[in-house]
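With one protein chain removed, the remaining protein chains of the complex are shown where they sit.
Chains here go by letter, A, B, C and D, matching the order in which they are written, and residues are numbered from 1 within each.
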Amino acid sequence: MLVDLLFTCFAVFSVLGALGLIIFRHPMNGAMSFLVTLVSLAGLYALLSAKLLFALQLIVYAGAIMSLVVFVIMFLNIQPDQLPAEKTKVTYLVAGGVAVTPVAFFLLKVINRLPNMPVSFADEGFGGVKEVGLIFFREWLVPFEIVSILLLTALVGAVVLAGKREKNK
Amino acid sequence: MFAHLLSVMIFLPIVAGLILLFAPLSRTTARIVGFGVSLAVLVLSIDVYAGFTATGKLEFVEYIPWIPSLGIAYHLGIDGISLFILMASAVLLPMVYVLFGTREKGYYANLLLVEGAMIGAVCAADLVLFYVFWEVMLLPVFFMLGLYGGPRKIPATLKITLYTIAGSLLMLAALAYLAVQYHALTGEWSFSIEKMGLLDLSGHAAALALFGFMIAFAIKIPLFPFHTWLPDAYTEAPTATTFVLSAIMAKIGVYGVIRVVMPAFEMEFARYALFFAYAGVIGMMYCGLTAIAQKDYKRLLAFSSASHMGIIAVGVFSMNVQALTGTIYQIVAHATSTGVLFLFAGILEERTRTRSINDLGGIASQAPIFALFFAIAMLASVGLPGTSGFIGEFLIILGALKFNVAIGVLTGLSLIIGVCYMLWLFQRVFFEKSKTASERFKDLSPVESLAFVPVILLILVMGIYPHPFLRKIEPSTAQYFAAATPVVAQATTVTPALAADLTTEKN
Amino acid sequence: MTNDFMLLFPVILVSLGAIGLMLAATSRCVQIEQAAWACGGLFGFAFLVQLAATLTGDQALYSSLFNDILVVSPFSKAASLVILGCGLFTVCSSLSYFKKNNFSSTEYYSLLLFAASGMLLLTMTRELISTFIALEIMSLAIYILVGYDRDNVLSTEAVMKYLILGAFAGAFLTMGSAFVYGAAGSTKFALIGNFVATTGFLSNPAILAGSFFILVAFLFKAAAFPFHAWVLDVYDGASMPITGFMATALKTAIFAVFANFLLADSGLQQGWVTFLFYIAILSMFMGNFIAIGQNSLKRMLAASGIVHSGYLLIGLVALGSQPVPGSVVAFYLAAYAAGTLGIFSALSYLSGKGEQWKNFDDFKGLAKTKPYTAFAISIFLLSMAGIPPTAGFMGKLYIILAAIQTGQITLAVLGIVSSIVAMWYYLRLIVTMYFHAPERSFAEECPSRIGTVSTLVLVLCVFAISLYPIAL
Amino acid sequence: MIHDYLVLSVILFCLGVVGVFARRNFFTVFMSVELMLNASNLAFIAFARLQQNMDGHVLALLIMAVAAAEAALALAVVILLHKQTGKLDTNVFSLLKG
Partner (left out) sequence: MEHSTFYLGMIPLYPLLGAVCIGLFHVLTCKRWQVPPLVYGLLACVGPAMSFFLALRVFFELRALPLDARFFTYKAFTWFSVGDLHLDMGFLADPLSGLMLLFVTFIGTLIHVYSIGYMSGDKSYAKFFAYMNLFLGSMLILVLGDSPVVMFVGWEGVGLCSYLLISYYSEDRDNVLAGNKAFIVNRIGDLGFVLGMGFLFWAIGSHGFDFLSLKANAHMMTESSILIVCLLLFVGATGKSAQIPLYVWLPDAMAGPTPVSALIHAATMVTAGVYMVARFSFLYVEVAAAGMIVAWIGILTALLAAIFGMFQDDIKKVLAYSTVSQLGYMFAGVGVTAYSAGIFHVFTHAFFKALLFLGAGAVIYVLHHEQNIWKMGGLKKKMPITYCTMLIGALALAGCPPFAGFFSKDEILYSALANGHFFIWLIGVLVAAMTAYYTFRMIFVVFHGQPRDQQAYDHAHEAPLVMTVPLIILAIGALFAGFYNLPAIFGGEQMISHWLAPSVADQHPHDSFLLEFFVIATSVAAFAFGLWVAYKRFGKGAEEPVFTGFARFAYHKFYVDELYDAVFVRPYKAIGAEISEGVEPNMTDAPVTGIARLYMRVGTLVKVLQSGYVRVYAIYMVLGLGIMSFILSQSLN
C-alpha cells in the first residue's frame, strides 16, 4: 500500500517535472523542474530495490551532472531576450504529442504483452553495492574499460571545443 | 604466333592508350603511335583470322580464374560471330589515324582505349568480363564526344551516356540473375557465357531478365524506340567517334543478343522474338522515314544507320540460320558501308564547314574520287548486289520471310526506303550545281584515297565472293539451331501454314 | 587470454596511441606535423598487423572474447581493416589540408585515434551497452572533429546539429536495449539470439520493439531515410578530411555492428527484412533526389552517401545468402571507402584555404589545368557510380548477386534503377571538369606531396580492390 | 505492479521526444535527451527487477556515465555557440541548408 502510494507520488512528480522541463521558457526553470524528475526517479529506483542506483542517481545525476548544467546556465548569464521567442511553442508541443502518440501506443502495447509482477522489496542482496559491484567487475569489465576511453574523449573534446587554444603558426 | 593472342590484342591498345593519355607526347607522335598500334592489332587479327578453324566452338581460349568463389574468370575465346566483329574493328580503325591527322593527343588515346575495350567485349567469354569491357568501351566515347564534339556536345554526351548506362545497369541485374539461376541449377558458381546456354529459363522472372538484357542491347544497337540518343550523339560526335559508334559499337549490342541472350533464354526468347522483330521493322521504317526529312547530312546518316540496325535486329530475331548468318554478315557490311559513310561525312564537314545539305552541291564534278568512293559505300548501304550490303540483307529478308511473312515483307521495304533518302542525299550533295560551300572542295589526297581503298575493296570483295567469309560464320550460327529444342523449332515457324502451303506436294 | 589480447591488438594500439598523443599534446615539444606522422604511422602499423592477422590467422568464424562481449570474426577483421585504412588516408589528407587551413592541433590526431578506437570496438562488440558506449566514443570524437574549427560558424552549427540529433538517436538505442534486456534478460547478442531462436521473433513484442529502436539508432548513424536529414549539413560544415573520415570509417563501423546485430539470430534478421527492404528503397531514392539538386560537391557526396547506405541495406537484407556472413557488405564498404576517401583526399589539397572551392561550378575546366587530379577524381566518381573496372562496380555486383540469390529481385532491380538515377550527378562533375572551359585559375600548386601520393595510392586501391578481390 | 514503472518510463521517454520535437532552446533540447536517457534507465531497472537480474543495474550505471560524458561535451558546445552568436536558439543556426 505504502509502495503504491510512494510510486504514485514519485510518478506524478517525475511527470510534472518532465512537463515543466519541456514547457518552461527559461532553461533555468527547466533545469530545476528536471531536477524534480531526477530525484523522483531516484525514489523509484529505491522502490525497485536498486539501492546502488538510487544513490548514484542522487549523487551523479542530480548532483554532479545537473549542477554542471545549472552552472553553465548561470555562467552564460542568459537574459530573457537572448532566449528564442518560440511563439508557436504550444502548437509544436501539441503536434509533438500527436506525432509521438503512435510510438507511445506501440510501446504500451508491447508492455502489455510482457509478464507482470507486483513490486515488493526484494531480498537483501538485490541491488546492493557489493552484489552489483561484483557483477560489474567480473562480467562487465570491458564496458567499464571502454567507458574510461569515452570519458577521456569527452575530456579532450571539452578542452578542445571550449578551452583556450593557442594559435599555431 | 603468340600464346595469348587475344589478350595481346585487347591490352596492347589499352596500355598504349593509357600511356598516350599520360605521357607528354606531341600530337604527331600520338598519331603515329596510335596508327602503329592499331596496325599491329590488325596484323594480329589477321593471324587470328587465319588460325580460326570455324568449328562452331570457342577458339583461342584463355582461362585464368579471377574470383574463384563466384566462378568469375578472365575467360576469352572467339567464335565465328565474334571473329567478324573483331575483324571489323581491327580493319577499320587504322583508317581513322590516317584520315584525321590534326587532332589532340587525347583523341588518339581514347581511340586506342575504345578499340581495346571493344575487342575485349567481343572476346570475353565470361559475363562479368563482358560487362566490364562493355561499360569500359563507353568511357572513351564519353570523353571523345564531350571533349571534341560539336557545339551541342554536352547534352548529347549526357544523353548517350546516361541512356546507355541505364541499359547496361539493367543488364547487370539480368546477368546476376542468370548466374544465380545457374548456381541454383548446378550448385556451382559460374559466369561463363557458354555455360549459360545450359539454362533454359522461363517464367516471369526470366522474362524480366530477358528484358533487362534486351533493353541494354536495344539501347546500344539502338532498336526502336530506344534510338533517340542516336541522332544527337552521331551528329555532335567527332567523326572518329561516330564511326566507332556506328561501325562497331552498335554491333556489339547485336553480338550480345546473339551470344548471351539467345542461348540462355531459348524459350522466352522464342516467345518474344516476334515482338522484337516488329520493333526492328518499325525502327527500320521509322528511322528510314525520318531520314528523308533531315537537312543535316550527318543526322541523315545517323538515322540511316539506325534504320539499318533495325534490319539487323530483324535478322537476329528471325531465328533461323540464314537470317542469323546474314545478320553477322550485315554487321560487317554495315560497318564497312555506313561506318565509312560517316568518315566521308566527317571529311565533308571538315572541308566545307557545314553540315547542311542545302549548302552543298556538285561535289561529284569537283572531287570524282571522293564521289566514287562515297557512291560505292552508299550503294553497299542500300544493299546493291555486288556489294557487301546485298548478301546480308538478302539473307535476312529470306530468313525473315520464313520466320513470319509480314516481317519478311516489311523488312523488304528497306530496299525502297533506304534508296529514297540515300539518293536524295547523293543528289543534293554530289549532283546539281556547285554552291559556295562546296565550290572549292578538295578531292581526296592520294594518301587518303589509299586509306579508303582497302575498305572499298572489301565492300566489293565481300559482295562478289562472300563464301570464304560465310564459311567462317556459318558453323557458329548453325550451332544455335542445331541444338534447338522442339519448342523453339515450333516457335521459329510462326507461320507454319505458309511453310506447309509452300511445300505440299501437288497431286 | 593472451590470444584474446592479440586479437584485440589493433584496438589496444590505437587507443594507447590516442592517449599517448593526448598526453603529448600537453607538452610543447611535439609539433603538429610530428603528431600527424605518428598518428599515420600508428594507423599504418595497425593496418599491417591486422592485414597479417587476416591473411595468416585462423579462419574460425568467431572468436568470442571477454565473456562474449567482444568478438573477432573475418567480417570484423575486414571492417577494421577498412577503418584503419580510412584513418591512414584521413591523416594523409589532413596533412595536406592543414597546409592551407590552420586550426589544427595535436589533439586533432589524438581524437582521430579515439574515434578509430571507438569504431574498431564497434566492429567487435557483441553486447548492446558496449555497442552504445563504443558508438558514443566514436560519436563524441567525431562531434569534436566536426566542430574543430571554432572560428567557423558553419562548423559549430554542424556540430550542434549532429550532437543534438546524435544524442537523440542514442537515447533510442538505450531504450531499445532496455526492452531487449527486458525480454531476453541479457544484452549479449549470443543470448538474445538464443532467446529469439527458442521463442521466435514475432512472439516477443519486447524484442520487436527493442530491436526496432536499436535499428533506428543504427539507421540514424548510417543516415538512412528518414533519419538522413542531418548528414548534408554536417558533412557540409565539417572540414574535408573529417567529412571523408565520417563518410567512410563511420559508415563502415555502423554497418559492421548492424550486421553483427542482425546476425545474432537468423529469425531476427528475417523479421526485419521487410522493414529494411522499404528503408533501403526509400534511402536510395530519397538520397538520389536530394543529391540531384545539390550544387555543393560536399553536399552531393553526403546525399550520395544516403544512397550508398541504401545499397548497404540491400546487403543487410541479403545477409543470409553470403558465403561468409557480411562479406558482401564489407567488400562494398571497402570499395565505397576507397572512392570516397579518394575524392576527399583530392579535395583536401585542392579546395584551398577555407574551402573556397566547393560548388560544381568551381571545378569547371579542372581537367585542363590539373589533368591528373581531374582524372583521379573521375576514377573515384566512376567507382562510386559503379562503373567497371573499378571497385564500386564489383561491390554493386556482389550486392545484386546476393539480393537475387535471396530472392529479393525487386530490391535488386530497384537498386539498379537507383544507380541509373545516380549516374547523373556523378557524371555532372566529370562533365564540369572536362567539358567546360576553365573559369578560374587553378594555379595554386598543391601544398604537399603527401596529398597527391595518397590520392594516387587510392586510385590504385580502387582498381586493386576490384581486380584482386581478396575480401571474398 | 511492474508495468506501472514501465508505463511511466514510456511516458517520460515520450515527453523527452516531445521536448526535442517542440523546443528550440538548446538547453531544453539537451535536457530532454537526458530525460530520455533517464527514462531508459528506469526501464532498465524495472526490467532488472522483473528479470531478477542485476545486469540491468550495471547497464543503467554505464548509461549514466555516458550521459555524463555527453553532458560535458554538450555544455562545451553550448559555450561555443554562445560565444559565437550569443544565442541559444537552435533555429538561428540554419546557414547550412538546401
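Everything that follows uses one rule, which is that a residue touches a chain if its C-beta (ideal position, glycine included) is under 8 Å from a C-beta of that chain, and two chains touch if they have at least 3 such contacts.
Since the model is a prediction, treat every value here as computed from it, not as a measurement.
Student: Check the whole complex and report which displayed chains the hidden chain contacts.
Tutor: Listed by label, the shown chains it touches are A, B, C, D.
Student: Please identify which residue in A:Met28, A:Ala55, A:Val70 or A:Val103 touches the non-displayed chain.
Tutor: Of the candidates A:Met28, A:Ala55, A:Val70 or A:Val103, A:Val103 is in touch with the missing chain.
Student: Among B:Gly150, B:Gly386 or B:Pro454, which residue is in touch with the absent chain?
Tutor: Looking across B:Gly150, B:Gly386 or B:Pro454, the contact with the absent chain belongs to B:Gly386.
Student: With the full complex in mind, choose from B:Gly56, B:Gly150, B:Gly197 or B:Gly412 the residue touching the hidden chain.
Tutor: Final answer for the missing-chain contact: B:Gly412.
Student: Which listed residue (C:Phe275, C:Trp357 or C:Tyr372) would be found touching the missing chain in the intact complex?
Tutor: Touching the chain that is not displayed is residue C:Phe275.
Student: Residues of chain A in contact with the chain that isn't shown?
Tutor: Given the touch definition above, chain A has residues 96, 99-103, 105-107, 109-110, 113 touching the missing chain.
Student: Mind pulling the chain C residues that touch the left-out chain?
Tutor: 160-161, 164-165, 168-169, 202, 205, 208-209, 212, 216, 220, 225-227, 229-230, 232-233, 275, 286, 289-294, 421, 424
Student: Footprint of the hidden chain on chain B, which residues?
Tutor: 159, 162-163, 224-225, 227-229, 286, 289-294, 320-322, 325-326, 362, 364-365, 368-369, 372, 379, 384-386, 390-391, 394-395, 397-398, 401-402, 408-409, 412-413, 415-416, 419-420, 423-424, 427, 430-433, 443, 464-467, 470-471, 474, 478, 498-499, 501-506
Criterion: only the chains that are shown with their structure count from here on.
Student: Cα centroid separation between chain A and chain C, in whole Å?
Tutor: Here chain A and chain C have centroids separated by 31 Å.
Student: Please tell me the distance, in whole Å, between the geometric centres of chain A and chain B computed from their C-alpha atoms.
Tutor: 71
Student: How many angstrom lie between the CA centroids of chain C and chain D, rounded to a whole number?
Tutor: Those two chain centres are 26 Å apart.
Student: Quick one: which residues in chain D touch 2 or more of the other chains?
Tutor: Within chain D, residues 6, 13, 16, 41, 46, 48, 50, 55, 62, 66, 69-70, 73, 77, 80, 90 contact more than one other chain.
Student: Between the chains shown, work out who touches whom and classify the graph as line, ring, star, complete or other.
Tutor: If you draw each chain as a dot and join those that touch, the picture is no line, ring, star or complete graph.
Student: Between which chains does touch occur?
Tutor: Chains touch in the following pairs: A-C, A-D, B-C, C-D.
Student: For chain D, which residues are in contact with chain C within the complex?
Tutor: Touch list, chain D to chain C: 6, 9, 13, 16, 20, 26, 29-30, 33, 36-37, 39-41, 43-44, 46-48, 50-51, 53, 55-56, 59, 62-63, 66, 69-70, 73-74, 77, 80-81, 84-85, 90, 93-98.
Student: Spell out the residues on chain C that touch chain D in their complex, using ranges where they run on.
Tutor: Counting only chain C, the residues touching chain D are 129, 132-133, 136, 140, 143-144, 147, 150, 153-154, 156-161, 163-164, 167-168, 170-172, 174-175, 177-179, 181-182, 185-187, 232-233, 236-237, 293-294, 299.
Student: Please name which positions on chain A make contact with chain C in the complex.
Tutor: 106-107, 109-110, 113-114, 139-143, 146-147, 149-150, 152-154, 156-157, 159-161, 165, 167-169
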